[in-house]
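What follows is a set of notes on a single structure, which appears directly below.
The other protein chains are all here in position, but one chain of the complex has been omitted.
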Amino acid sequence: MDTFIFIFLAVLTIGSGLGMVLNRNTVNSALFLVLNMVSIAGIYLLLQAQFLALIQILVYAGAIMVLFLFVIMLLNLDDERSLFSKVRAKYISAFFLGVVTLSLILYSLEGVADLLPEISPEMETAGTVEALGDVLYTDYLFAFEMTAILLTAAVVGALMIAQYKKSNNGASE
Amino acid sequence: MESPTALVSLIIGLPLLGFLINGILGLSSTAYRSKKTLIGILANLAVFIPFLCALTLFLNFDSESAAAFAHLFTWMETGSFSVDIAYQVDQLSLIMTLVVTGVGSLIHLYSIGYMAHDEGFWKFFAYLNLFIFAMLNLVLADNLLLLFLGWEGVGLCSYLLIGFWYTDMSKSDAAKKAFLYNRVGDFAFLIAIFMIFETIGSLNFEVILTSLEAFSGNDIFWIGLLILIGATGKSAQIPLFVWLPDAMAGPTPVSALIHAATMVTSGIYLITRMSPMFVMSPEVMMIVAVIGALTAIVAATIAITQYDIKGVLAYSTVSQLGFMFLALGSGAFTAAIFHVVTHAFFKACLFLGSGSVIHTMEHVEHKLHDKGKDVHFDPQDIRNMGGLRKYMPSTYKTFLIATIAIAGIPPLAGFFSKDEIVMHAFNMGFGEYAGAMYFILWGVATITAFLTAFYMFRLTFTTFHGSFKLPKLINGTEGSEEYLHESPATMTTALWSLAGLSIVGGFIGLPNFVSKTFGGDGHINWLHEWLHTIAADIPLTLSGTAEWALMTFAIIVAAVSVYIAYKMYGNDQQEESDAWIASKFGPFYRVWKDKYSLDELYEGAIVHPTVNFSDKVLAVFDMKIVDGFVNAIAGTVRISGSLLRYIQTGVASNYALFLILGVILVLTILLF
C-alpha cells in the first residue's frame, strides 16, 4: 500500500514541479508550486515525519506561497515571456544533459532499492514534535544555533538588498 | 661550556635589528632621517653589544674547549637535505667575530663623525649593520650553505656601499665591477659546495672535516682549486683582484671595514676553516702560495707608483692579502689568521687616517668655494698634501704608528705576523713537494716586504712631512692651510684605539723560538695554542739559529727600506724621487704605473670578445631561434587562453550548463 501511495505522490511531485517550471503564466506556476509542496508534505507523512509534514504545509504552502502570490499579482509580471531568450541550442543541450544526469542517478539507484532501511518502531516516533524537539536541543544543538545565525543574517541581508538608499549615511560618519 | 644559543642570537640578531630599525624607519619617515645622533647610537650599539657578547663567549672558552653549537632553527627540510640556521662557536670563529665586531664598532664610531653631513646617513648605517650581520653569518656559520649566504650577503653590502654615492657614474660602475668579479669567484665556490654535497651529502663543517677520507685525491684537488678561485674573488687575489682598488670609490669607513679589515679576509677564513682538506693536496697548497706571493709583489710594485692616498692603501691591502695567501699555501694557517688580525688593526687605522686627511682636504675645498674661489683639486692626491702633521697631530701619529706596524718594524703588530709567514715559506723550501719553488716564493716575499716598507713610508712622508703643497700647485688656494684642521673626537678616538691595537696586537703571536732560546718552554705563541685544534698547520722544522737569522734579516730589510724611503721622501722630494725611480726602472715602472694593464687585458681578452660574440652570434640566435620558439609557445598559450575566454559568456544559464557538465564528469569518473 505504502508503495502505491509513494508512487502516486512522487509522480505528483515531479509532475507539479515540471508544471511549475514549464508554465508560462506566473500565477499558474505558483499554484503548481503549492501542489508540489503539498505532495512533498504527503511524502513526509509517509515517512512518519508528522511534524515536518505539518510545518511544510503551514510555512511553505501557507505563508510563503501566499506572499509569493501577492508579490506576483502586485508586480504584474506577465510580460516575463521575453526572459526566454532566443538561444534554442542551450535548451536542447540542457535537456540532454539533464537526461544524462538523471539516468546516471537512476542507474545508481537501481540496484539499491532494497538497501533502504526498514521502518523500525523507534522510527515511528521519530517524527513527532517531542522526538524532534528532544534531538534538536541536544544532539543537533549546534546546527540549530547556527541556523539561528543563518536566519538572522538572511533577514538582515534581505533588508540590506531591499532598502532603497541608506538615509543615515552622512550621520554615520 | 653551556649552550651559547642566547649569546649567539644576540650577536647575530642585533646587527639585523639595527639594520631593520634604521632601514624601515628611515625609509618610512623623513623626520627620522634627521635624527642622526639616534641613528648613530642605535647602529653603534647594534655592533658594540655583539662585541661584548663575543667577548663573554671568548672569556668562557679556552684553547681545549670543544666547539659549541647554537642551533636557531631549521630553515627548510626535505628528505635527507636540511638547511639549518645554526652557528658554530669555536676558537677560529671567535677570533673572527671579535675582529669583525671590535674593528666594526670602532669604524661605526668613526663613521658618525665622517658621515655627519651626508644626507644618506641613515642608509649608510643601515647598510653597515647589514654588512656586519652578513659577515657574522659568514664567520659563525656551522655549514657551508649558511656561510655561502653570508658570503653573498657581504658581497651585496659591498656592492651597495661602494656605490653608496650612486649618482656618480664612475662610483656605481666601480660597484658593478666589484660585484661582477665577485660573482665569478662565487660561481666557482658554489660548484665546490655542490661537489662536497655530492660526495658526502652534508655541508656541515664538522661532518665534512671528519669524513675527508670519503674524497678521492682528485676531488680534493678540484674542490680545493674551486674554493681557492672563490677566495681569490672575495679576497682580491690574482686573477680577480682588479675590483678592489676601484672599490675605494665607496666612503672611506667602508674601505676600512669591508675592503681592508673584514670582508676581503673571508677567503682566508674559509681556507683556514677547510685547512685539513687543503693540506691533503700539496698541489693546491702550492698554487695558493704562488698566487699569494705573486699578488703580493704585483700589488706592491703598483703601490709605489700611485698618487691617490686611498689607491696606495688599496694596493697595499691586496699585497697584504697576498701575504696571507702565501701563509695559507705554506701551511701556516695560524699565521694567516694572525696576519688577518694584525692587518685588520693597522690597515683599518691607515684607512681611517686617510679618511681623516681626505675629510680635511674636502673641507679646504668647500671653504675655498665658500670664499667664492672656483678651484678644483683632487682631495685624495698626495701631491697636493704635505706637512699635514702640523695641522692634524693625532691623525699623523696614528698613521705613523700603523705605517711602522705594516712595515714590519719590531715590536709592532705587523712584524710578528709577517715574519711568521716569511719563515714558514722558507721552511716549506725543505718540504718534499716543490721545495725550490718555495725558496723562490720566500725571496719574492722578502722583496715584497722591502717594497711594503718603502711605499708605505713614501706615502706617510709625502702626506705628512715637508710643507703643504696645495698653495704652490694651484692658483687661488693661497693661505688655504688655515682651513686644515684635526678631525672630531669620534674619529680620533677610533684612530687612537686602532693605533694602540697596532702596537700591542702582535703579542698574541710571539715567535716560539725566541722563548726557546731563552730557556722557555717554547709555547709563548698564544694564537698558535688557541687555534691548534682547528688550523692544520705544517710545523716549522728550522733550527733556532736559522730562525734568528731569518728574523734579523727581515728586520734589516725593513730598516734599510725605511731609511731609503726617508732619504728619498723625507723632505719634499717626492717629485724628483718618483722621477728618479721612473728613470731607473724605465719599462718596469711603466708596467707598474699601468697596473700591469690587467684591466685592459680583461677588457680586450674577455669583455670585448664576449660582447661581440653575444652581439653578433648569440643575439641573432636568441632573437631568431630562442625567442621564436618561446614566442611560438607563448602565442599558442595566449591564443588558447583567449579561446577559453569565450566560454566565459557572462550568461548565467551557460554557467549552470558547465556546472552540470562538471557533475557528469565527476560522477563518470567515480562510477565507471
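Per-chain residue numbering starts at 1, and chain names A and B are given in the order in which the chains are listed.
Throughout what follows, contacts are C-beta pairs under 8 Å (C-beta built on N, C-alpha and C of every residue); 3 or more make two chains touch, one makes a residue touch a chain.
We adopt the following convention: contacts and distances are computed from a predicted model.
Chemist: If you look up the hidden chain in UniProt, what protein name do you find among "NADH-quinone oxidoreductase subunit N", "Integral membrane protein", "BMP family ABC transporter substrate-binding protein" or "Flagellar hook-basal body complex protein FliE"?
Modeler: "NADH-quinone oxidoreductase subunit N"
Chemist: So there's a chain missing from this view; which of the remaining chains does it actually touch?
Modeler: So, taking every chain into account, the missing one touches A, B.
Chemist: With the missing chain put back, one of A:Ile92, A:Ile105 or A:Val129 would touch it. Which one?
Modeler: Spelled out, the listed residue whose C-beta touches the missing chain is A:Ile105.
Chemist: Of the residues B:Ala214, B:Leu473 or B:Leu659, I need the one that contacts the missing chain.
Modeler: In the full complex, the listed residue that touches the missing chain is B:Leu659.
Chemist: Contacts of chain B with the missing chain: which residues?
Modeler: Touch with the absent chain occurs at residues 27-28, 73-78, 634, 637-638, 640-642, 644-645, 647-648, 650, 652, 654-656, 658-659, 661-663, 665-667, 669-671.
Chemist: Tell me, which residues in chain A touch the chain that this view leaves out?
Modeler: Residues of chain A in contact with the hidden chain: 104-105, 107-112, 115-117, 138-143, 146-147, 149-150, 152-154, 156-161, 166, 168-169, 171-173.
Simple rule for what comes next: only the chains that are shown with their structure count from here on.
Chemist: Which integer distance in Å separates the CA centroid of chain A from that of chain B?
Modeler: 78
Chemist: List the residues on chain B that touch chain A in their complex, please.
Modeler: 653-654, 657, 660-661, 663-664, 667-668, 671
Chemist: For a test of understanding, state which residues of chain A touch chain B in their complex under the given definition.
Modeler: 90, 93-94, 97-98, 100-101, 104, 107-108
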